[in-house]
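Note that one protein chain is taken out, while the other chains of the complex remain in position.
And then chain A:
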């Protein structure tokens, strides 16, 4: 089990409100990602669920039990920290065994569970090493191992991959997703990287200044962003947001068109544009153009496209893919 319900939960530090009242339900077995820019309150929200911070108001229920005032250890949650937070004076074996030891488990049970976890995480050959002798990826695995041996109701991940290099981040992303499929346990994952959110989540919670802007599956957020913030935050490269007469023509204050939804022609189209920088990535080419009366736009084109700096092209947004936003920034 791992059903988590937040009911009117808020958090303030003195006069500063970090999280205004929010409601959120996380179902058992879901992989939920909290995503948002730095300082949006996503880590604070995770720490409130973990019990590392006290709520200012509201209730937190885990599996139908009110845990609002309970100590972190009693919530049956496991957490993987950004800095790994491994115990530097203990070997990998002892690090992974620590939560079991604290739970008063039998030595034989501890040994079996630690070795099982080590096998799953490819750490068997490193059990006698100390964290200082491991690479970043291995440390991360130890932190995950320490979390899984407890068989918690839910796993909490606080930006666990941000200290790794890009290649390792990709590998670990897959490993964590695979682990979720294997364990089928609720996972709450905090990140500022929307690519991580899109690729890993069953459900994404987009946060901005402590408020939940939208909750939904990755494709829901991608296809139907509720407001300008979500539209601009989800998707890579970012959605083109256009104001002025070009938007008014479509009956909106702002229109949004994703870079992949702009048709390119060298002869005719809705907007005439001059190519600035063309980024050739092999499979795709990102064109950074300046369109007359519209402004700067990013266009996702075929990798083979033969367009160069300074050339004139014509762009036409695909009508069903145009997102329209009103004066209040909400989707129309």
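As a convention for this text, a contact is a pair of C-beta atoms (placed from the backbone, for glycine too) under 8 Å apart; a residue touches a chain by one contact, two chains touch by 3 or more; residues count from 1.
FYI, contacts and distances are computed from a predicted model.
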Among "Sorbitol/mannitol transport system permease protein", "Act minimal PKS chain-length factor (CLF/KS beta)", "LigA protein" or "Zn-dependent peptidase", the UniProt name of the subunit that does not appear here: "Sorbitol/mannitol transport system permease protein"
Contacting the left-out chain in the complete assembly, out of A:11, A:146 or A:226: A:146
Hidden partner chain, touching residue among A:6, A:77 or A:247: A:77
Contact set of chain A toward the excluded chain (per top definition): 50, 52, 71-73, 77-79, 81-83, 85-89, 98-99, 101-103, 146, 150
